[in-house]
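Heads up, one of the protein chains got dropped from this complex, but the rest are sitting where they should.
Naming follows writing order (A, B, C and D), and every chain is counted from residue 1.
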Amino acid sequence: MDIYRAEEALTCTSRISGLQQQGLRILRDNKGKRHVAVDPVGARSGNWVFTASGSAARHATGNYQVLTDLTICGIIDFWEAETN
Amino acid sequence: MDIYRAEEALTCTSRISGLQQQGLRILRDNKGKRHVAVDPVGARSGNWVFTASGSAARHATGNYQVLTDLTICGIIDFWEAETN
Amino acid sequence: MDIYRAEEALTCTSRISGLQQQGLRILRDNKGKRHVAVDPVGARSGNWVFTASGSAARHATGNYQVLTDLTICGIIDFWEAETN
Amino acid sequence: MDIYRAEEALTCTSRISGLQQQGLRILRDNKGKRHVAVDPVGARSGNWVFTASGSAARHATGNYQVLTDLTICGIIDFWEAETN
Partner (left out) sequence: MDIYRAEEALTCTSRISGLQQQGLRILRDNKGKRHVAVDPVGARSGNWVFTASGSAARHATGNYQVLTDLTICGIIDFWEAETN
């Protein structure tokens, strides 16, 4: 599972129905690249989180029908950013 | 889920039947590399989109039989390109 | 789905039975790295092709029992090499 | 399967229920990037371990319901760090 920093929510009017009403959040990896994840945990901007990818991401939403390949699994209590 | 900029449609006369009549679109990632995605959303060249990969990509077409590993899930309303 | 340039066929006498009689072809990505794909389309050396990976690769051979994680899905009609 | 060096356990109060009571451990790859894995083996900080990813990671916990995409599969007896 990978570690990201949560950023703002993603606004996306036109999207497939398979994502249902799930909230989407931008995550930034340790190289600065941004990704989109479903968030069943309720992360806030600035939280450090870890995620499940692949088919585990669908299970992690609590509803296997939700079409995602990246889902936030938890908020890390203490974290120090990587410098590489 | 990853973020790409949509480019032109892909012309591909010789292809496997498993892709059915799905439209294909070129997407460019933040390093400039180009990928091919099935597009059930109707993105236009220049749109910023996010995608599902892996087995979620097949579900995301609305037909699990479509043989893709990358499908556009939504068009992002506002997006600022990454500079890294 | 990713884009590769097809190169020569792969000769491989000792291989697992799960690949059956499928032809194998070397593909080169935009960084020059070589990969091995099952080819149900009949690509020739020099063609630009796109591929499905993961579980979609097995479906794409037309026989889910074929043990591959990369299968050629189509030959691109017109393509200009990336320079990055 | 990939090779990592185990680091400290991960403290994570707010997490999805699908991870159950599984212990989580930080792993560091050969480029210094940190990942989060479920640990059914009992690795200690400093051990070199190898992991299964993807759907194999769920099976590797001994309970397919555990929502992980990275699970420690074994502790390597002798290992010399890579220098690249």
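One rule holds for everything that comes next: contacts are C-beta pairs under 8 Å (C-beta built on N, C-alpha and C of every residue); 3 or more make two chains touch, one makes a residue touch a chain.
Just so we're clear, the structure is a prediction, and the values are computed from it rather than from any experiment.
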- Item | Chains still shown that are in contact with the chain withheld from the display | C, D
- Item | For chain D, the residues touching the chain missing from this view | 1-3, 30, 40-42, 50, 52-57, 59-60, 62, 73-78, 82, 84
- Item | Hidden partner interface residues of chain C, rising order | 10-16, 18-19, 31-37, 53-55, 57-58, 65, 67-70
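Throughout what follows, only the chains that are shown with their structure count from here on.
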- Where the CA atoms of chain A average out and where those of chain C average out, how many Å apart are those spots? 32
- chain A and chain D have mean C-alpha positions lying a whole-number Å distance apart equal to 20
- Counting only residues that touch at least 2 other chains, which ones in chain B make the list? 53-55, 57
- Would you identify the shape of the chain contact graph, picking one of line, ring, star, complete or other? line
- Query: Chain pairs in touch?
  - Reply: A-B, A-D, B-C
